[in-house]
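Removed: one protein chain of the complex. Kept in place: all other protein chains.
Order of writing sets the chain letters: A and B. Residues in each chain are counted from 1.
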Amino acid sequence: MTTHTQTAQNKPPGSVTGGEGLLTGPVRTVLAAVLLVLLLAAPFALYPVFLMKVLCFALFACAFNLLIGFVGLLSFGHAAFFGGAAYISAHTVKVWGVTPEIGILLGTAFAAALGMVFGLLAIRRQGIYFAMITLALAQMIFFLALQMPFTGGEDGIQAVPRGRLFGVIDLTSPLAMYYTVLAIAVLGFLIIWRTVHSPFGQVLKAIRENEPRAISLGYRTEQYKLAAFVMSAALAGLAGATKAIVFQLATLTDVSWQMSGEVVLMTLLGGMGTLFGPVVGAALVVTLQNYLAATNLPVTVVIGAIFVVCVLVFRRGIVGELTRILKGSRG
Amino acid sequence: MLARILAAGAAFVALGVGAAQAQGVSGDVIKIGVLNDRSGLYADLGGEGSAVAARMAAEDHGGKVLGKPIEVVVADHQNKADIGSNITRQWIDQDNVDVIVDVPNSGVALAVQDITKQKGKIFLMQGPATSRLTGDACSPTGFHWAYDTHALAVGTGKAIVDAGGKKWFFLTADYAFGHQLEADTSAVVKANGGTVVGTVRHPLNTSDFSSFLLQAQSSGAQVIGLANAGGDTINSIKQASEFGITQSGQSLAGLLLFLSDVHALGLQVSQGLQLTTGFYWDMNAETRAWSEKYKAKTGKMPTMVQAGSYSSVRHYLKAVEAAGTDDGPTVAKKMKEMPVNDFFAKNGKILPNGRMVHDMYLARVKKPSESKGPWDYYQIISTIPGDQAFATLEKSGCPIKG
Partner (left out) sequence: MFEFLGVPPQALFGQLLLGLINGSFYALLSLGLAVIFGMLNVINFAHGALYMVGAFTAWLMLQYLGIGYWPALILAPLVVGLFGIILEKTMLSRLYKLDHLYGLLLTFGLALILEGMFRHWYGASGQPYRIPDALQGGRNLGFMFLPNYRGWVVVASLVVCLGTWYAIERTRLGAYLRAATENPVLVQAFGINVPRMITLTYGFGVALAGFAGVLAAPIYQVNPLMGSNLIIVVFAVVVIGGMGSIMGAIVTGFALGLLEGLTKVFYPEASNIVVFVVMAVVLLIKPAGLFGRER
């Protein structure tokens, strides 16, 4: 039996690109500015805790998208980084008494280190194998999180103090917390944006499109892939660590495989390989979960149905489809 | 734009001022938020049933309190602490919810306890097990109603040792909850003259228990204590019956088992099992009357969680009436002054840490031949007085003083 070989019509999911061609130069700058102003004003119109959750998941989805959309690797184990970092930052802030920014940094560093280990093991295989290996490794982290004494088992780590940012700014105020989260999310987003548009990002795209050719051009693709994986893990960790501070808790939910599935869905729904897609997807999925919580509809069925519909007829995702339509109308 | 932001900001401040007011009913409605698992592992023991019970309590109170209508809202926390805490915050900050009910899953309950404590709202816990909720994680406005790990350990441990089951073996789920249940129970067993001959820890959500049961079987223990919950308990009981453990003279003690679990297992498999419960429908005329009413609405008999939901909501509404306000801390004080007297608890009293102290019952699961039909599952063997079942305020570890 053969394992699959990548051929021209056999493109990885991420290659349904878009986003970049759509908005160019000044238009994009203006749009980005408008978006930023909206985000700055948002907590006065919408519930801040909800917004913070959306921002954390948006960053998480963007981090995941860096891997699937720009390297073509589907990781089914990103919850390990997200949740692992949440545990570390919750523990360091609560038990060691460090300030929130240190806690978040430690969580992020842990996720990066974990990403290194996962990456070294998983990067040797591609496609479906890569997905299965990351899933299995993440499941191992789940069981460790369940059993290790400091994680609090099924209770998780609770009542984490939000503390004072840099020892000065009191984060118990919803607005202070919101703007901190916004700053972190924007920072993470800028890092991803820079990476994608750097020479490094170009090599990643080359690997996604045709790995053998990239190798023949003299790139050591495994190292590039590993670097991208570690970066994606670190950013996912940043999102998880921040979420732990916002919600003042870290629990098994964050490391479970369902969480890995959720982030895949957010990215798929919003548009893989687009810059803004994951943000849109995350906002939609979080809103949906909140909405469904108050209805009698079984949440998993709805989530599963969206998955199926996306895969069958809507593979470009929302932003991807929009881009295509706009491009088409321009001729 | 700027003006609108400023206006919104002003509204924000006004909201803060509004919350501080302590008389009357905020928002001109008493909102009861039933927050629990409606689709997952704990949906059967609480779920929609707890919401039905809360609605029944509102109806029985006349649908109004202090002349204001009572409204029940529900949400599914999906066993995720972040979703649970998000809903709780939103309910309190935006939707004027006055009281949160049920919340199974200790992880979610601890998160909700933290929020209701900060915001001074009442929290009526039925589903969660951990005694930490009235211990180090207690809150002046948090009430733990139906049962807790301490009561389960004392109830089952002491009663079985007294009945001659002195040699114990523990089958423990390997996480905080299981460890606590095991530690509490083995302390009780030893204090009453029993011994613990062995322990095996299994990972959470194990599907195959045969090898652990084999170890329990060869340990020579009289009693196998199941310090686990939900699906783990169900599977271990089922497989114990398969391996002939109960037939060979060892008995099983389920440390956390609900009526819905026994219903799912069937009597064939679960017969002879001993367990502690805070409520059983078939105890007296009063319990039967209420439970039949409940069954007419849901098609099932209530678990202790669902019955407790009714009892606690009813008590809360009475306290609001007596206090003349829905302000959390004031109502909480009133609730603690008033005794709990209904079909669920006789002369129940509430400790300053929020523990509702009431009698617990040791039950044995009937043989299929003894059962008269569906839901006729338990035989109550003995009553454990509330003062013995629950920890005293001093021993609870809660910093709140009476």
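Note that in this section a contact is a pair of C-beta atoms (placed from the backbone, for glycine too) under 8 Å apart; a residue touches a chain by one contact, two chains touch by 3 or more.
As the structure is a computational prediction, the values presented were derived from the model and not from experiment.
Undergrad: So one chain is hidden, and I want to know which residue out of B:A176, B:I224 or B:V269 touches that hidden chain in the complete assembly.
TA: The one listed residue touching the chain not shown is B:V269.
Undergrad: Among the options B:V200, B:A319, B:I384 or B:C398, which residue touches the chain absent from this view?
TA: The missing chain is touched by B:V200.
Undergrad: Among B:K190, B:K238 or B:K346, exactly one should touch the missing chain; which is it?
TA: Here the residue in touch with the unshown chain is B:K238.
Undergrad: Using the touch definition up top, pick the residue from B:A191, B:L214 or B:A322 that touches the left-out chain.
TA: Checking the options B:A191, B:L214 or B:A322, the one contacting the hidden chain is B:L214.
Undergrad: Quick one: which of B:A43, B:V196, B:M304 or B:V357 touches the chain that's been left out?
TA: Result: among the candidates, B:A43 touches the missing chain.
Undergrad: Can you name the residues of chain B that touch the chain not displayed here?
TA: Those residues of chain B that touch the unshown chain are 39-45, 174, 200-203, 205-208, 210-212, 214-215, 217-218, 230-231, 234-235, 238-239, 242-244, 260-261, 264-266, 268-269.
Undergrad: Going by the touch rule given at the top, which residues of chain A touch the chain that is not shown?
TA: Interface residues of chain A facing the absent chain: 1-4, 6, 9-13, 74, 121-122, 124-125, 127-129, 131-133, 135-137, 139-140, 143-144, 147, 257, 261, 264, 268, 298-308, 310-312, 315.
What we mean here is this: only the chains that are shown with their structure count from here on.
Undergrad: So what's the Cα centroid distance for chain A and chain B, whole Å?
TA: 36
Undergrad: Quick one: in the complex, what on chain B touches chain A?
TA: 1, 4-5, 8-9, 12, 38-39, 73-83, 85-87, 89-90, 93-94, 105-107, 110-111, 114, 130, 132, 137, 174-179, 203-204
Undergrad: List the residues on chain A that touch chain B in their complex, please.
TA: So the residues of chain A in touch with chain B come to 41, 44-45, 47, 49-50, 53, 143, 146-147, 152-156, 158-159, 243, 247-249, 251-254, 289-290, 292-294, 296, 298-300.
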